[in-house]
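One protein chain is absent from this view; the other protein chains keep their places.
Naming follows writing order (A and B), and every chain is counted from residue 1.
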Amino acid sequence: MSRSDLLLKIATRTSAALSATVVLLILGFLFRDAAPALREIGLSRFLTDPSWHPLYGHFNLTPMIVATLATSLGAVILAGPLGIASGVFVHFYAPSALAAWHRRIVELLAGIPSVVFGLWGLTVLAPMIAIWGGSGQNLLTATIVLALMVLPTVAVFADNAVAAVPSESIRGAAALGVERWGIIWNIVLPQARTGIIAGVVLAMTRALGETMAVLMLAGNVVEMPTSLLSPGRTLNANIALELGYASTSHRSVLFVSGLILMLVVSLIVTAISWRRRSGQ
Amino acid sequence: MRRFLPLVLVSFLLATLCGCSDAPQSDVSGKGESNLSGKLTLTGSSTIAPLITEIARRFEELHPDLRIDVQTGGTGKGIADTRIGVADIGMASRSLKPDESDLITHQIAADGVGLIVHESNPIEGLTAEQVISIYLNQANNWNEVGGDKDEITVVHKAEGRATLEVFLKQFSIDNTRVKADVIVGENEHAIKTVAGTKNAIGYVSIGTAEADIQAGVPIRLLPLDGIEASTATVSSGEFPMSRPLNLITADEPPQTAMEFIRFCQSTGVHDLIRSNFFVPITSEPDVAQ
Partner (left out) sequence: MTNTSSIKTGSPRSSGHRTREYAAGIFIWFAASVVMAILAWIVVDITVRGLSQISLSYLINNVADAGRSGGIGPVILSTILILLVTLATAVPLSMASAIALTEQVGHDSLLARYIRLSLDVLSGVPSIVFGLFGNVFFTITLGLGYSILSGGLTLGCMVLPILIRTTEQAINSVPVEHRHAAAALGLSRSTTLFRVVLPAAAPALAAGIVISMGRALAETAALIFTAGYVARTPESVFDSGRSLSVHIYDLAMNVPGGGPRAYAAACVLVGMLLVINGATALLLKVAGFRIAPHFGARR
């Protein structure tokens, strides 16, 4: 092994180790500040207390966990097909110029701040959804805007994944007379599956981690949502809403909710990677 | 790939070193008796931060060697930071609680809390009982409190906010009994919600509401028990709901900090307080608690 190869080996492995450590640091930080609440209140009360009124000693997080899962899953269900379609579009359907524009648009969408999405949702989308009653600030509005926010992630991964399919597969199928959608569905998408799934997972975690836009649009009422048109509060919105004004013990409770969110994220991510492994 | 690296590094270094500062340089003819220097850090309420930033700029012009950095993060953070010394002064948009009595309060302004409805809502005003019945979900329709027939969309604040605590205290409501349709964090969120929903009702900082009404946002401030809600009535003391805007220090603050606090409490900044739609307090400074 040449010296440059050795250097490469050291540099890359150290970097990878460093990258993997960041999340441990963050988890440690969350745990440190959550510990007091965990000790004094105990984990079960976070699921069984009568309601969420921390200043009155009630700490039930369940409605918020449900709202978090509902909005994130909904966002991925919407953004997934749209993102994959976007990736297929730029390679198979769009003329070169339009494909370039489409890519530019997707990149722009990725850079719009959550507060701008929130404002647009609040002033444009919510009044439209309010036709079905109330203020329009509910899980549906939040899910739609969240889908828009994670769409670029899926689209970029789909775009790159489709591009990575060897052109021989495609030309071969075309030479055999397979039509366009047949090629896409039977040849391209299966081979692009790994990349697309990586994009969907990242989109899901991004949706789970989004705070500001959801806070501005979901209604923030802590009650078990009964439909998509019910208002709801996600765990992140809760932290953002209450942290700035919380006393030390209240703060600790909020950090517990942060830990629980991380637990949910880890479970989902592990479950997906297990399924993939067994599915292969 | 390699070709870009030098370019990136160079531009990074340039940006770091150039620091084209066009910060206002006042004359060297020493304004003010003593020229303070060093750095002051304030953290806390994002409601007060814009006002303090403007006051700080004016103060920096009087003391060119002094730099004042204003950060946000919420009242709770401001208090916590002041206690451990990360901040010299904390900004709090409420009065201190009993378990915060190790800190000193210096009030610099007041801010009223008023009820708002959509501009098109014909209701003339509400009594305390009516407000309570709306928020406890006993009255669900505007025609039950003297308005047109329409559902009431109740907008409420998140726990811990000073506006919420003033509201609950005024009407002696227990927060666990409130039934809201939308819960908001910032005043602007409440205003935008009410502006976009014709049958909504909410309560916000009177100053922020007045600013937005002036800018044409379609909301109205509602009189409470016959008393109009405006910065004028808050200033005169007629209007009952208001919260103090405070600067907080630990036991022995540095002299620079005290000088700045005195400046914030002086009449010389009343124009800034008014232009940020708060109410200047006219009684003497330093309400030590």
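Going forward, a residue touches a chain if its C-beta (ideal position, glycine included) is under 8 Å from a C-beta of that chain, and two chains touch if they have at least 3 such contacts.
The shown structure was predicted, so the numbers you read here are calculated from the model rather than taken from an experiment.
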Where the unshown chain meets chain A, residue by residue: 1-2, 4-5, 7-9, 11-16, 18-20, 22-26, 29-30, 81-82, 85-86, 88-96, 99-117, 119-120, 123-124, 148, 151-153, 155-157, 159-161, 163-167, 170-171, 173-174, 176-185, 195, 198, 201-202, 205-206, 208-212, 235-236, 239-240, 243, 258, 261-262, 265-266, 269-270, 273
Interface with the unshown chain - residue positions in chain B: 1-4, 8, 11-12, 15-17, 19-24, 41, 46-47, 49-51, 53-54, 69-73, 86, 186, 188-189, 207-208, 210-212, 214-215, 275-277
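Keep this in mind: only the chains that are shown with their structure count from here on.
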Euclidean distance of C-alpha centroids - chain A vs chain B, Å: 33
Chain A contact footprint on chain B (complex, rising order): 46, 73-77, 80, 97, 99, 151, 153, 155, 158-162, 175-176, 180-185, 189, 192-193, 196-197, 200
Residue ranges of chain A touching chain B (in the complex, touch as defined): 51, 53-56, 58, 122-123, 126-127, 130, 133-137, 215-216, 219-222, 231, 233, 240-248, 250-251
